[in-house]
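Scroll down for the structure; my scribbles are underneath it.
Missing here: one protein chain of the complex. Every other protein chain is in place.
Labels for the chains are A, B and C, by order of writing; each one numbers its residues from 1.
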Amino acid sequence: MKEIVLFVDKVIDRLNPEQVKQMLDTLEKAYRSGHKVLVMGAGRSGLVGRAFAMRLMHLGFNVYVLGETITPSIGKDDVVVAISGSGRTKLIVTATEAAKKVNATIIAVTSYPDSPLGQLADIVVEIPGRTKMAPDIDYFARQILGIHEPLAPLGTLFEDTALVFLDGVVVELMHRLGKSEADLRAKHANIEL
Amino acid sequence: MKEIVLFVDKVIDRLNPEQVKQMLDTLEKAYRSGHKVLVMGAGRSGLVGRAFAMRLMHLGFNVYVLGETITPSIGKDDVVVAISGSGRTKLIVTATEAAKKVNATIIAVTSYPDSPLGQLADIVVEIPGRTKMAPDIDYFARQILGIHEPLAPLGTLFEDTALVFLDGVVVELMHRLGKSEADLRAKHANIEL
Amino acid sequence: MKEIVLFVDKVIDRLNPEQVKQMLDTLEKAYRSGHKVLVMGAGRSGLVGRAFAMRLMHLGFNVYVLGETITPSIGKDDVVVAISGSGRTKLIVTATEAAKKVNATIIAVTSYPDSPLGQLADIVVEIPGRTKMAPDIDYFARQILGIHEPLAPLGTLFEDTALVFLDGVVVELMHRLGKSEADLRAKHANIEL
Partner (left out) sequence: MKEIVLFVDKVIDRLNPEQVKQMLDTLEKAYRSGHKVLVMGAGRSGLVGRAFAMRLMHLGFNVYVLGETITPSIGKDDVVVAISGSGRTKLIVTATEAAKKVNATIIAVTSYPDSPLGQLADIVVEIPGRTKMAPDIDYFARQILGIHEPLAPLGTLFEDTALVFLDGVVVELMHRLGKSEADLRAKHANIEL
């Protein structure tokens, strides 16, 4: 477990501040204009996306999750946040292409800026994970942590780092939008299954 | 299959028009005032509820589904549609009690108006299903159809009838709100998983 | 509402018994061999699929739903049930192509046997709905019911008919597998959200 934390810590240090600022600016603008934010991801990246979407809802965003019941159509000026470590998850790429066609602004959270998802995106936030290309090598573990054995299977390191990163985005949005924790609590579901 | 259709047909004939009118009036008022509608059900009744919620979204309602990611808090003047054949599903009764405490208006769709759910509700639409009390007897099959063998297991007949009933509610709301099919299509998710 | 029931009734009459038999045989074989069944659909068709999957689980099938948390990989000899009125829903077609590559057996439930989904499938059960091509014409309503106004918006008639049809499949599987309602109840979730 300590190794996962260490990995997350190192990756957070390496985030590109300009990329993060672009994401924050775009989300703040969507909030102030009332435009929709659609969050999408497959598998565990989709769960991380839902955790982020729930907080955006608590902040008062007009936010939806791909694949849930009441997700409406989106259009120009709406924002898509697409989460995929590899940037190659076929159905996320397909959905992003559809979002691109209606001129939504695409924010990609991925380990691979030059992946199909990265190339479709208007804004890319790069979150290094273990390489998908040579998973046995644990490229990033070696390069970043200087250790030589697998840390956690499959996309775990990307997913855990993405959750912490997106929760940091939420804290920053609270400051920008002047929201207190009590504001969030007021929007939190009071009837919860 | 024919027997299921025959059952649904007989039950639709027996709907109480005054109950249906109250439900329609309450939903129309929520639409016009912009108040929230929260749809809830467990198991297959929950799936029927989601199918209904999706159409309410297409109609432009401010609608949510219990248990999904972006479901917010609700309050006074908001409307809850709770679906439970037996009216005894513990978690739906618990959730309805919570909704009652914040003074939401409760519409129950159930086979048992005198069940815990029925008694909590402001409006009850009774949709007879097979009795839950003596499921081996297939009470309603006998009484309504005059046949003496099981038609479909567990809550099937309630669930199928509830779906057709709620789709009828959608058609009636289209007329009341002056919505065409093209209006619904415009809201239909254009990026669909 | 009566019109929806009438439509469902007419469509059930027109089902192709050979197609239905092939679907039943394939599902029975999957049950007896313990192979997996993966159910998939988008939007309301996906909800109908989940309602069907829940009953297959009650019957003791090794069944999964595309997009849910614990859905595993599938392979040769596994069965996919893909539900799409138009047979063109992009993500269902994409997923079916992936299933085809691993040599799963594909059962399509669709209004269009000659659609992309229909052409990928090993077995097609045709369930006529309103035409997607000329929705204003309500082709099937005219042709089947002899009436000349829209019955229900978008894919409603396909979805409602598909639910009743699949519940009929469940009843037939109960007979074939010698399962009683008590058997199903024993598998029904006893801790339900």
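Please note the rule applied: a contact is a pair of C-beta atoms (placed from the backbone, for glycine too) under 8 Å apart; a residue touches a chain by one contact, two chains touch by 3 or more.
Keep in mind that this is a model prediction, so the values were computed, not measured.
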Option touching the unshown chain, where A:A42, A:I74, A:A104 or A:L117 are the choices: A:A42
Of A:M23, A:V39 or A:M54, the residue in touch with the unshown chain: A:M54
Of B:M23, B:L91, B:V109 or B:L163, the one touching the omitted chain in the full complex: B:L91
Chain C, residues in touch with the chain not shown (by the definition above): 38, 40, 50, 53-54, 57, 63-74, 91, 95, 98-99, 102, 186-193
Hidden partner interface residues of chain B, rising order: 67, 90-91, 94-95, 98, 193
Residues of chain A (touch criterion as defined above) contacting the omitted chain: 1-2, 4-5, 8-9, 12-13, 15, 42-44, 47-48, 50-51, 54-55, 58, 67, 89-91, 135-136, 150-154, 156, 159-160, 163-165, 167-168, 170-171, 174, 181, 184-185, 188-189, 192-193
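Definition applied: only the chains that are shown with their structure count from here on.
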Interface residue overlap between copies chain A and chain B, same or different (over half shared): same
Centre-to-centre distance between chain C and chain B (centres being mean Cα positions), rounded to whole Å: 22
Separation of mean Cα positions, chain C and chain A [Å, integer]: 34
Geometric centre distance via CA averages, chain B-chain A, whole Å: 35
For chain B, residues that touch 2 or more chains besides their own: 50, 54, 67, 91, 188-189, 192-193
